[in-house]
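Apart from one protein chain that is not included, each protein chain of the complex appears where it belongs.
We just call them A, B and C in the order they show up, numbering each chain from 1.
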Amino acid sequence: MSRRPPRGEYIETDTGNKVARKATLVGTQNIMLGGKTVIQPDVMIRGDLTRTVHAAAPQPASQSATGAPPNNTAVSIGRYCFLSRGCCLRPPGRLYKGVFTYMPLRMGDHVFVGPGSVVQAASIGSHVHIGAQAVVGEFAIIKDYVRILDGAVVPPNMVIPSFSIVAGQPARLIGEVPEGGLEAFELRDLYKTVGNNPQPVPP
Amino acid sequence: MSSKRHSILPPVSQTGPKPPVNFSSTITIADSALLTGTHTITVHGESVIHPRARLDSLAGRVTVGRRCVVQERATLGAAAAVPAAAAAAPPAEAAAAVTLGDYVTVEVGAVVEAGGTVIGEGTVVGVGARVGAGAVVGKHCTLTAHTEIAAGEVVPDFTVVYSNGMRRTDKRGVAELKNKGLARQIDVLRRMIPSNPAKFA
Amino acid sequence: MSAPAGSAPLPHRSVANIRSPPGAGHHPSGPSTPLRPIPSNFGSPSSLRADEEIIIVEFGTRKLQVGFSGDPAPRGCVWFGPDQQRRVGDFREWQTDYRYDWRRAARHGDSWGRDHELWQYDVRGVDLGLVGDKIERALSEAFTKYLLIDSRPRRMVWVLPSSLPIPLLSAALDSVFSRFQPPTVSLLSSPIALAVGAGVRSALVVDLGWSETIVTSVYEYREVAAKRSIRGGRMLVEQTHKLLAKHLPEDQGGSESKQEYVLSFEECSDITTRMVWCRPRQHSDDDQPASGSLPTVQEHDDAEQPGDSPTPGRTSTVTIPLKSWLSPTSLELPFNALSEPCEDAFFDSHYSHTSFDDHELPLPLLVYRSLLQLPVDVRALCMSRIIFTGGCSNVLGLRGRIFDEVSELVRERGWDPVQGKGVEQLRANPKLKRRGVRQTGESPMGVSSPPGDGEEQDGVWHDAANTAPEADPIEEQLQRGMDRRPRVQGELRAIESLGAWSGASLVTHLKAPAVAAIDREVWLQHGAAGAVRASDVDYKAQRQSLGAGGLMRGSAAGSAWTLGVWGAV
């Protein structure tokens, strides 16, 4: 993670978010960032896939200039999240009362999403580590302090309780996060190592 | 996100030639979709091409059936990862690179290699799955995420490929229901995804 | 591979003294008087103890079954394998690109699949410490994952094969006592537990185990004889591998048979459990066509012929996907070929019976001989209480095949250890005829065969027959007890047992005291050396200590304690 990008690769917002210019954010008005969140290049977030079921009237298409209502949030991300290169966040969709609708994807704080992973969960807690090339199926619910190993495929609708370590296709519980393992989920240091003037990793 | 823009869509270098296209009037195609190649790309009625989906007709024609959904970063007609030796017959390759039946869903980041590859009606190609050149996937199959179908392999109808290549038969008999669901999904997507077929014409 | 403990026959095992040797001390008016008040004493603690769970552990070579006493089945089952032996926090097996490199693990032929075993009965060169570690980890996994209990000390009951070598047993006890601090561990031998689990007091337990097949004769809840053969699950899997390797295209001649393994153990054992079957007894190759006339055999025979005869079946083939080969492939082979491993591993019918060593007898012969070895009345009981158990008893058709082969052997040889001329003479013997008819079981006999009968035909067992006291009180009692319900005997019959674990669960639930109960303190002081021979224990003292110490605690510290059938060092 401690690669040094050329200056100006990131847009740094006043809330401390670092969004790579090369990231693809569709429907930004429906994407909420908590701050201090890093979005690396080639990340894709589908903010345009909003829920349609609560409103009878057809939603304004994402590129229409009308500011979207607040309840239209498609993807909300907490603080100190880290979206690695090439990962993709996508709201889950399903038929509800006979109508197809997308549901918001909510993400807590200190969530690491590994490179190339695709996340379609309904909710992800805080202090969650999703490895590289992992797939989190639609409407999965992931609690706090969960580690999803590289390449795991979390099946749709799966619930992963706190302190779980899951892996495999489909993902299953293979271990529990030990008491001493909680600090490892902290992403403050990692946050500092990227951006336009990255800090070195503290030893 | 201070910017007034409603999307950050960094331009992607349009590599390769602009392919001749044959779009139905009812399709939805995001203008950030990527179409390259020399052969014709045909998309039939009510199909949806998500942003950043990639259709590559260098190796041959790419045909997308009715009411298909090609999600972001999915690639149709990618050059075969491993040159399909015996599997795909070269002439067929030139003819058709990829053919999707109706009601096919190609999910995020899935790759369908060129070379006479066929995906049957109602089949779902899961996230990050890879269908090798010349493979023929039957109707109403489910390729779960990260599934790899070897080049030239034939997958019978109603097969579920899961857990790294384990196979079983889908006995739920929900084919038509899935199609119905897909239709509903497409209704919604058409309203959400700004379509810009003109860009590719 | 008979183990040290097993090879030296323990006093109670030798056939000579199945019945109590007259000298075994007829204590005048034994415990009955001291026992009278005991119920009241017992009443309260036992009811208190009712909700305190006792953990029952059944040890197998490849798996550990763990649960609570009183349950019909174990709650958890932990298998041993390479993944179970990794460091904590090593999740490599779950990495997408990781494949367990079994070729490396199988350094030389005989270690193929060894990392799936808890121990080898041949304890030479076995790292006992490692065995302890494996058991400890398996147990704690079972506790956390399946039993959901914390590490407060709990009493344990272990179900063990009675042939378990003492070094292994003590290694296991060392590790468990030091890590789990159970106040006591009681030992129970699996054949007896099986008998209990089947509702019988005598039985012929045919344990088609992993490392070996053991035939144990249980008489009145006592093991009176055991015979083994190395023909077990391991051999079966190796035969399966041989079969698959033979059918695989790229074929390095015979080289891959023992040295080089072309397929992973995991895959072969999987295929074995899934596809390998056992074909019924061939009637063509034995000259007596009359075999069908055995009523006992009858129902199985003509039931099985349809299973085998249809010609479409003969030609049918199966395709088996192979992942662990050089390149993943799927192998097509005739369905009938899948019965070969079974033939080679368990029967070897193309060799003559005389050509086998004692440790590699084909199973039917093994069963027959162990029956033959028994005194006639014991045999009469055991032969009609055959219990098949062990992993290989799940091989389709195997039990039926063995059963038929045995009844065939019985039919053509009777109970005559001697063959040849003797046979004719005996054939001429009217008594035998009667017997012959009977043991084909046309009708379950109410009475056991008269002792004279036994003497006459199996000469070998003269002494055994003679040691039988003319009036065996047990027999009398039993006869009296069930004059209206005759016991089935003299007829070959197989019965189901709930399994050793469930049997132990029953025994424990009934709060039976174990003589082979080891106290933690005592063990940590003396270790196995502290044990005395089972026969030397004064049961009266035991029972007193029971009164004091509670039901399962067979040995309060200080009183003599024993490792039961596992003998002493």
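Observations, loosely collected:
One rule holds in what follows: a contact is a pair of C-beta atoms (placed from the backbone, for glycine too) under 8 Å apart; a residue touches a chain by one contact, two chains touch by 3 or more.
The definition used in the following text is that contacts and distances are computed from a predicted model.
Of the candidates "7299_t:CDS:1", "Ribosomal protein S5 domain 2-type protein", "Dynactin subunit 4" or "Translation initiation factor eIF2B subunit beta", the chain left out of this view carries the UniProt protein name "Dynactin subunit 4".
Across the complete structure, the visible chains that the omitted chain touches are A, B, C. The hidden chain makes contact, of the residues C:Trp325, C:Phe346 or C:Phe388, with C:Phe388. Although one chain is not displayed, chain A still touches it through residues 2-4, 94-98, 127, 137-139, 143-145, 153, 155-164, 170, 172-173, 178-184, 188, 192-193, 199-203. Residues 124, 142, 144, 160, 162-163, 166, 168, 170-174, 177-178, 181-182, 185 are the ones on chain B that touch the missing chain.
Operating definition for what follows: only the chains that are shown with their structure count from here on.
Remark: chain A and chain C have CA centroids separated by 56 Å (rounded to whole angstrom). For this pair, chain B with chain C, the centres built from the Cα atoms lie 58 Å apart. In chain C, the positions touching at least two other chains are 96.
For chain B, the set of residues that touch two or more other chains comprises 146.
Per the touch definition, chain C reaches chain A in the complex via residues 89, 91, 94-96.
Residue ranges on chain A touching chain B, taken from their complex, read 13-14, 17, 19, 21-29, 31, 33, 44, 46-50, 52, 58-59, 61-63, 65, 88, 90, 93, 95, 98-102, 116, 118, 133, 135, 137, 151, 153, 168-170. Contacts from chain B toward chain A in the complex involve residues 1-3, 5-10, 32, 51-52, 72-73, 108-109, 126-128, 144-146, 162-164, 181, 184-185, 187-188, 191-194.
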